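Omission of a single protein chain aside, the complex is shown with its protein chains in their original locations.
Order as written gives the chain letters A and B; numbering starts at 1 within each chain.
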Amino acid sequence: MTAAALRVAMLAVLLALVIRPHWFEPVFAPLAPAGGPVIYDRASLLSLSLNHLGLVLAASVTATLVAVGLAVLVTRPAGAAFRPLARSVANMGQTFPPVAVLALAVPSLGFGSGPTLVALFLYGLLPILENAITGLTNLPRATMEAARGIGLSRGQRLMRVEIPLALPVILTGIRLSVVIALGTATIGSTVAARTLGEVIIAGLLTSNTALVLQGGLIVGLFAVLIHDAMLQIETRLLRGGRI
Amino acid sequence: MIEIIGLTKTYDSVKAVDDVTLTVESGTITVIVGTSGSGKTTLLRMVNRLEEPTSGEVRINGASTQAVAPHILRRRIGYVIQGNGLFPHHTVARNIAAVPNLLNWPRDRIAARVDELLDLFSLDPDQYRDRYPADLSGGQQQRVGVARALASRPDLMLMDEPFGALDPIIRARAQDDLRRIQRKLGSTILLVTHDMEEAIRLADRIAVMDGGRLVQYDAPARIIAHPATGFVADMVGDVERPLRLLSLIPVSEVVTDGSADGAAISAEASLRDALSACLWTGRTAVPVERDGVRIGQVTLDAIRARAEFRA
Partner (left out) sequence: MRVPWHRAFSAPGVLFAGLGFAALLAPFMTIAANRIVAGDGIRAWDMAPDYATWPGLAAVLVGLLLGLPERLALVRLGGAVQGLCGLVLLLSIGGPALLEGAGTNARVSPALGFWCLLGIFLLLVADALVRMAPGPPARAGLLALAVGALAAVLGSGVLSDLSVLQEYASRREAFLAAAWRHLGLAFGSLALAAVIGFPLGILCHRAANLRAATLPVLSFLQTIPSLAMFGLMIPVLSWVGRTVPGAEAAGIAGIGFAPAFLALVLYALLPIVGNTVAGLAATPPAAREAARGMGMTPGQRLWRVELPLGLPVILTGLRIVLVQNIGLAVIAGLIGGGGFGTFVFQGLNQTATDLILLGALPTVALALTAALFMDILVDLTRPAQEARHD
């Protein structure tokens, strides 16, 4: 019950911060330098939020589709030759720091939302790919034998048995990927993507702690609430006996 | 001598073990038999204080187990569990040396003891000393587990379903080994199992538990012949009672003069084995031999006479 109350409270604070930032003027005022803005005013926080979430959503959806597709390919007999490679790419690729991936995207793609989207997509691919391969290869042998035994075709086995059984692991990968994407999108504002990181960066550049705190709170609340919501969906799916 | 006096364990007002009193003579095997939830494992774990009794007392050779700290007490009591519980990151030698190490024995004494135990369990020390448990078969792991429990010459061995993870053929051999080694060392053993067959095979005395209570504590032959309650009779299995009774009696007890034909049977074998040999080969008597020398025969009639219920 307290957890639910906490969630509602955090969501309420978040919505207020984004839609009615001026309510918080008295809270942030002591932190702003004399003459500096207390509330970020160069763009509406709502539009920055929508932009931020839109980037993450677009990158995560494409990353999920591509990663699951690749994982299915390399777990079929025809693609098995690529499985060790896919595993090591997924594993080693994740050691590339997200910031570095973002920075390295700029020389080839220029500034703006483009490189951010590409970096989010590429980086988001890896945890999903890793988890999907793990999920699709560690299936209970008896169940797979039974699926073959009752005469399911390869396609039917994939859609009715393998993917549903691997779903919890895949969902965990997607959750990790989304959390990383939310954070990387924040840093995206250093390459001129219009995201909530802009508020924090503006605060850092002008030594305006009010803005830093404001941006940090909004981004932090978004991440925590989205992470929590995805976790809820995962447990709901698991408990619902769908898997 | 182990005295269990009025031992009771209560979990949330449910009595898992209810006022159990029994005495285990030194140098004997007592087997506690019961279904799951009968409280047999809880009773065993109260002896080395892995569970603290709600009331009652355990005395080992007259001294209360409450007189020393639990971990000191446990170092004097061997403990073997199902699935052996060997330390996967330690070699066989280090596993066996675990308790002597805790007791700070000198290094050469430990090494000598390890080799002695490996020999006792028919594991060549040079070959097995430095292996890891994962390199051993299930039966070998189980033997190392028992060797570990014996390492410090404990006053008492507690064994909780020690053969539960073994397949039937290896299990029979492990039971014979245990019996042999127990006779040789004169160890005192308290063993828990759900398998009446195993109990009859091993026990000097059997304690049958049901619903936390001790319902019968007696020699195997009397448990079979005179089950105290319907539950004990069920555990023994009505249909198999004569066979179980026969399995307790060695051929040497009923051997008579005569020279039956065909393959001989050992004098140490049970009457059950002799009956089986008769039926399988269609003979009315089989010759008996001891150390390769024929000493007489055992007849089907003699076997039948011992299997009949004598109230």
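Just so we're on the same page, a residue touches a chain if its C-beta (ideal position, glycine included) is under 8 Å from a C-beta of that chain, and two chains touch if they have at least 3 such contacts.
From a predicted model like this one, the values you see are computed outputs, not experimental measurements.
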Given the contact definition stated above, which residue among A:L31, A:V72 or A:L139 touches the chain not shown here?
-> A:L31
Using the definition of touch stated at the top, determine which of B:L86, B:V208 or B:A267 touches the missing chain.
-> B:L86
Touching the absent chain when the full complex is considered, from B:D135, B:E253 or B:E268 | B:D135
The missing chain sits against chain B at residues 48, 50, 70-76, 79, 81-90, 98-99, 102, 132-135, 145, 148-149, 158
Would you write out the residues of chain A that touch the absent chain, in ascending order?
-> 31, 81-82, 84-85, 87-89, 92, 94-100, 103-104, 106-108, 111, 179, 182-183, 186-187, 190-191, 197, 200-201, 203-204, 207, 209, 212-213, 215-217, 219-220, 223-224, 227
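As a convention for this text, only the chains that are shown with their structure count from here on.
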Round to the nearest whole Å and give the separation of the Cα centres of chain A and chain B.
-> 59
